[in-house]
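A protein chain is absent from this complex, but the other protein chains hold their places.
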Amino acid sequence: MTTTEEKNATSQSVSQFLTFTIGQEHFGMDLNQTREIIEYAGITQVPLMPQFLSGVINLRGEVVPVIDLSVRLGRDPIKIHKRTCVIVIELHSFEQHCVLGLLADAVNEVIELPATDIEEAPAFGAQIRAEFIQGIAKADDEFIVLLDAEKTLSPIELAHLVEAELQ
Amino acid sequence: MSLDAALQTFFVEAQEHLESMESVLLQMDEGECDSEMLNNIFRSAHTIKGSAGIFGLNHIVEFTHVVENILDRARENEITIEAKLIDVLFKCRDHIQALVKCTPEEALSDIQLKDTGTELHALLAPWAAEDLNTVHEKETLPNIENQNQPVTLDKNKYWHISLRLSKDCLQNGMDPLSFIKFLSTIGEIKHIKTLADNFPDLASFNPELLYFAYEISLQSEASLETIENTFMFVQDGSDINILPPETELGRYIELIEQLPEDNQRLGEILIDCGALTANSLQQALNQQSSDITNQFDEKPKLGEVLSENNTVSKEVISAALDKQSKNPNKTIDNTSTNKQIRVDSDRLDLLINLIGELVINQQRIDILANKTTNTPLIEAVGDFEGFTEQIRDAALSLRMVPIGGIFQRFKRVVRDTAQELNKEIELVIEGADTELDRLMVEKLGDPLTHIVRNAMDHGIEAVDQRIEAGKSAQGQLKLSAYHEAGHIVIAISDNGRGIDKERVRAKAIDKGIIHEDNVLTDNELYQLIFHPGFSTAEAVTSISGRGVGMDVVKRNVESLQGSIEIDSASGKGSTFKIRLPLTLAIIDGFHVESKGTHFIIPQATIIECIDLVAHVDIEGRHCINLRGDMIPYLAMNEIFNLAESQPSTALTDDKAQQRAELVIVQFGGNIAGIAVDKLNGEIQTVVKPLGPIFKPLKGIGGSSLLGSGEIAFILDIPQLIELAIGSEIQINSNQESQR
Partner (left out) sequence: MTTVKVTQKRNGSTEISIAGEFNIYSAMDIYQQHFKSISLKELVNFKLKGITEIDTAGMQMLILLFKEVEKNNAQYKIHSSNEVIDEYSKLFNIHHYFNNNDSEIMEGN
């Protein structure tokens, strides 16, 4: 909390976001948290996993879990097609850093948003849990939901969901 | 090496010396004491002080200096090591450790730390030489005006040190200034010659490189090691020659020839430094050449030559020769190879990871080669495989360290805790040379400490209670490590009162962890101890028992893919057994498939593979009759809910799919079967952890990449056996069958 306030106070900081599309919706994620984007080339399902956990992929020797963000956000599972891609993100807040893949229908662009252009998430009315949303931005007349990756993809919470599924 | 890295090395080494001091003190505490131990502990204190001096960590130098003096007196048999002194030395060692952990600024501002230091110095006073205190007051920072010697120089010894330091040492924060200042704390610099011969032209000068060269004549009682250690952090790329007082003439001549400067000039410099006189150099040179005729004779030592010529007093020579015969193995120059090198653990991990990749790629090549009919290629690949395995094993062994290191630490923990608790406890260590992965060693410290303290606090009774119970007054705590079925077991046993099952139960009910009606097996009951918020101690002591910890112990062990069991007998004692995989990095596995999903079974757990025929289902549980024994088994497709629709990119052999194969595995004395569709054979596999998200998934311990690039899951056999046996126990209770 204080850190964001400080940021706003010291400079009109500009953040970069990677925007992508799932279904008809546009999302953005802090570029600092994204590592790379790769083509979808099959996935190994992990037994007994809940639907949001699509499986694991071999990312140049690293075994990386892949999340169906669509399911995670309470929507239907993403449909795999030719242009499906995997956004590889890195989370650092957890004990050791955590690499995850996200399925997306398309990756659009990197946009720069000054802090002033980011609006707070509406307290209610959004179909996505408010704590997942870092803010809402508008670009080219489209709303972009800026996701808070740390919250949306918190490994601890995901593990709890897996545990629930297994019981 | 940058300054930071050098400092880091200092911290690591200081820690090692502190550990070594501790282990010597512990031995002394047990009544052992010989000159080697005294030398060891002295050397540790001395090296810490010395290295601290190089970095200007004067707070460490100042305190350690006094300790070192006491140890030196002990070494010279001026004082004897007695129990009281050992106690003080333990405290001093801890204080040094505290000092190492803080910056000079912190040390100055931390009044408590300063008070402890002063107090400890006062405690040491009875053993100190009379003049110690005054020496200590005089000796402040290494300072050229203040060349008070900590050790009185009773013999005349001149060392010659020739320094051609690495050119980039200034950039790395190493100014020769600090070395020279340090040298003047361990002796007196009789002469120094700063050579500016190798300066480049004005235009090609690089102001950040070192061009100065130094020839130093040092009078010091210090050992070669100490002087060498002064330059420990600039060794890379440096040419450092340290010639002890009675060095062979040949070495001087070699040195002269080896150095980049003009020979004639160097000769003059050595004369300047007092290392040689013009006359003796000339004579010695002549004699040296005439000795070529007697080449089978030992080379005359410069000392001998000089002695014959009566240029140096006989006493000095004999003292010097005496010194030389005491250290027959010491080599003179720094080209002597060290037996150990220090490697940054990150770099080691990188190497292991890369070798992991190498193993995978080798397997891929193997697959591709075997698809061809090219025999030479297949043979070459076979050879390659052999070497890859050797590389893998060699690399992994780099990561393996004996567990003795952490066991050793507990000697101190046990000694102190026993004193604190007013109990008599003996620590027995077994299997200290059992090796395990360094990564695990690092993470085991905390859980072990907790269990050990717990055992001492709650397990082992007070002396009067023990005598009352007809036991020896001295309790015993045993730390042992051994191999078992591809795992390492670390057992912590005590011969105390054992776990009071009724009290555990009552407590668990009281805390609402279990319900009064719950029927629990002993094992389940003991496992309650690991429940968060559980503590059986009636009084909360500082040693253990704030109700946090045992749950953390279990979590820590599980994070290492390990498990923990408790065995206890009332009145006799308890044993905590931690079972860990040998390594977290690479395992020998057996590759199987079920419905197109790839699994790896750790080779060490496998007893045999059989065709699955004629199984019996007892209450929905699968069992087979294996040579008369009923063995439970798990079908992978059932427990993992695998459907036929799983994509299988591997060549699917329909016939193989029809038949079920059974892999018989064992763990901790239990046997079970694992039913799969297909056996693919042995495979070396690099364990890729699946990450925290998959932790709740029982039966799968990690993942691995196959040569084809596909992902396989490594089966967690202990968990699977638990699953299979767990059901068997229920069956047994109904059917009164075996075991």
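Order of writing sets the chain letters: A and B. Residues in each chain are counted from 1.
Here, contacts are C-beta pairs under 8 Å (C-beta built on N, C-alpha and C of every residue); 3 or more make two chains touch, one makes a residue touch a chain.
Predicted model, so just to flag it, every value in this text is computed and none were measured.
One chain is not depicted; across the entire complex it touches B. Touch with the chain that is not drawn comes from one residue among B:Glu36, B:Glu208, B:Asp383 or B:Asp433, which is B:Glu208.
Residue B:Lys190 is the one among B:Arg75, B:Lys91, B:Lys114 or B:Lys190 that touches the chain missing from this view.
The hidden chain makes contact, of the residues B:Ala107, B:Leu170 or B:Leu705, with B:Leu170. Touching residues on chain B toward the chain that is not drawn are 144, 170-171, 175-177, 180-181, 190-194, 196, 199, 202-203, 205, 207-208, 210-212, 214, 272, 274.
Note that only the chains that are shown with their structure count from here on.
Between chain A and chain B, the centres computed from C-alpha atoms are 41 Å apart.
Residues 42, 44-49, 53, 56-58, 61-63, 65, 94, 98, 155-156, 158-159, 162-163, 166 of chain A are the ones touching chain B in the complex. For chain B in complex with chain A, the residues that touch the partner chain are 356-357, 360, 597, 640-642, 646-647, 649, 688, 690-698, 700, 703, 705, 709-711, 713.
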